[in-house]
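Dumping the structure here so I can ask a few things about it.
A single protein chain has been removed from this complex, and every other one stays in its place.
We call the chains A and B, going by the order they appear; numbering starts again at 1 in every chain.
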Amino acid sequence: MLRSRIIPGLLVSNKGLVKTVRFSSPKYVGDPINAVKIFNEKEVDELIVLDIDATVRGHEPDYSMIRNLAAECRMPLCYGGGVKTLAQARDIIGMGVEKIALSSSAIESPNLISDIAQVLGTQSVVVVMDVRRERNGYQIYTHNGTRPARMNPIDFAVEVQALGAGEVVINSIDNDGVMKGYDLELARSVRQAMTLPLTILGGAGSLKDIGSLISTFGIVGAAAGSLFVFKGIYRAVLINYPNRAEKEALNIQALQVSFAP
Amino acid sequence: MKQLQICTNCVMDTTDAKIRFDERGVCDHCNNYYQNILPNWHTDERGTQALQKIVDDIKAAGRGKDFDCIIGMSGGIDSSYLTYIAKEQFGLRPLVFHVDAGWNSQIAVNNIEKLIDALGLDLYTEVIDWEEMRDLQLAFFKAGVPHVDTPQDHAFFATMYNFAERHKIKYILTGANLSTECIRNPIEWMYYQSDSIQLKDIHNKFGTRPIVNFPITSILRHKLFLKYVKGVKVVTPLNYIPYVKVEAMQLLIDNFGWQPYPQKHFESRFTKFYESYWLPKKFGFDTRKVQYSSLILTNQMTREEALERLSRPAYDEATVAQDFEYVATKLGISVGELQGYMDGENKTFRDYESQENIYLVGARLVRLFGLELGGKR
Partner (left out) sequence: MISIVNYGCGNITAIANIYKRLDVPVSIASRPEDLRDAEKIILPGVGAFDHVVTCLDKCGMRDPLNELVLTRKKPILGICVGMQILARRSDEGVLEGLGWIDGQVKKIDISNFTRQPALPHMGWNDVAPVKRDSLFAHLEVDPRFYFLHSYYFDCANADDVLAVTDYGSSFPSAVHCNNIFGVQFHPEKSHQCGIQLLKNFSEL
């Protein structure tokens, strides 16, 4: 039985891991390498690492960090942050990274999606959309939620599928770090628009939220940041992740909803 | 090559340069234990009564507050068992306090999670600024001294004391215990981690970035100022009750799914590397001798078993190269550079500025007034 992927999402800023709330107030959470090593030892399904400084500060991805992180991963690793060219994507994939996440560059130069897909395969291109709910509907933002892309996630999802992307990650700015559940309405509207694998990030506060996501969609990527990094009412930093039995229980729920196979 | 003389009672030997043997070949660590520690160490009703009095004080002081004490929790056996008895046996309401210095093993993190979930306790984590920690650890490697784990230890205590002071918490509980630590590491092996003069001098000489966020404390600050002026007390409950390591471990395994470590202090990847490889390989100091000797004195291990274990290397030959590489990678240096520090000259704490005198005076006063039981010299 294929299982839904449960994916820790890590943000890197100033060489350190941070956690934000609604894309602001970054709280320092520690060293990325040890965190990734612990997640690897916990045998997580997959890992997303996003450098939130690279685009806004206009610098290259931190290749040395990427290389070190990839060396610790025995599961697929998706890296995003500051990737603007095919050459960069190729270099990063060559370091042992499975997938490249494009966010602002997908908006600014959508052809990059097809360029990378053609050379490295569609499975290697993930488009991440940071989305905010506005009066006139959901809108994509780039540059850490500061720049409106003047594009909505539904239309853009259709567009990136046509361009050759392999996966879409929807990151809810409004639910980021709030830990009160995913934005299922947003997820539903993107799910209905395209047939690519979909991953939802932003808002997961408990394994129950992940369960609800999986029961709603059957097969989906359930990504979470705060949930896997914080513990308890004081938001104490403690890396955690469901064990195999807990993951199995979450996935069995999906079977109970009509979904074939 | 000078022949090693091993104590006939425990397994401490002449790799401890200051060791002294009596006419029966018994070392001064053992004699200190039998003469000074054991007669004053009570884990029977006297111990329980004394601890109960302290517990009552803690509860009284904590009335109306969210928690009545903090427990320094590393995920290791001592602090884990302490957390269990504090809550289940004595009904305290601790805040579990963890310091993340960037080297947590998965087992440690898992053990902390299991315990706090099962016991229904709250957790607070202080994350040390990794870039500063890294620079400080590297400085200690460059200094060539044995006590390269000082930054982690120092941060642990400094952070806990700072937190207690800031939040006006009067009681810190730690898992320090005579049962497994009645013999302490000689200071030639592990110099006082709380000596801020030494830390600052090594940082001045070998650090490359200023200390801004890294927490600094000092022996005077926490043994005198915080204790007598601010009334922050450190309690070691495991010294008042019978504490048998294998039984404690089995209880935690059976009741909480707790995962054991291959050796004491292995909850930190760095400490594991440091104690099992760096210290023995570079300096010939094997901390297992200290730990096993403590267990021998408290009848938890036989001398034969200790000698048998010591005949094998402290590190796992299959994984040591990977650990070496991981440490180098984390510190931001090449394997070659780390090997260079391994091969470099061996220095001691005396090569750098220190407050050793204060510790000597303090130790004498403490022994004079019988204020503390302990074996560190």
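In the analysis below, contacts are C-beta pairs under 8 Å (C-beta built on N, C-alpha and C of every residue); 3 or more make two chains touch, one makes a residue touch a chain.
Because the structure is predicted, anything quoted here is derived from the model rather than measured.
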The one of A:T85, A:T195 or A:N243 in touch with the missing chain is A:T195
Residues of chain A in contact with the chain that isn't shown?
1-5, 40, 43, 45-46, 70-71, 73-76, 93-96, 98, 118, 120-121, 123-124, 166-167, 191, 194-198, 217-219, 258-261
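What we mean here is this: only the chains that are shown with their structure count from here on.
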How big is the gap, in whole Å, between where the Cα atoms of chain A centre and where those of chain B centre?
39
What does chain B use to touch chain A in their complex?
98, 100, 102-106, 109-110, 112-113, 116, 122-125, 127, 129-131, 134, 269, 326, 329-330
Contacting residues of chain A [partner chain B, same complex]:
15-16, 28-31, 33-34, 37-38, 41-42, 68, 71, 231-234, 236-240
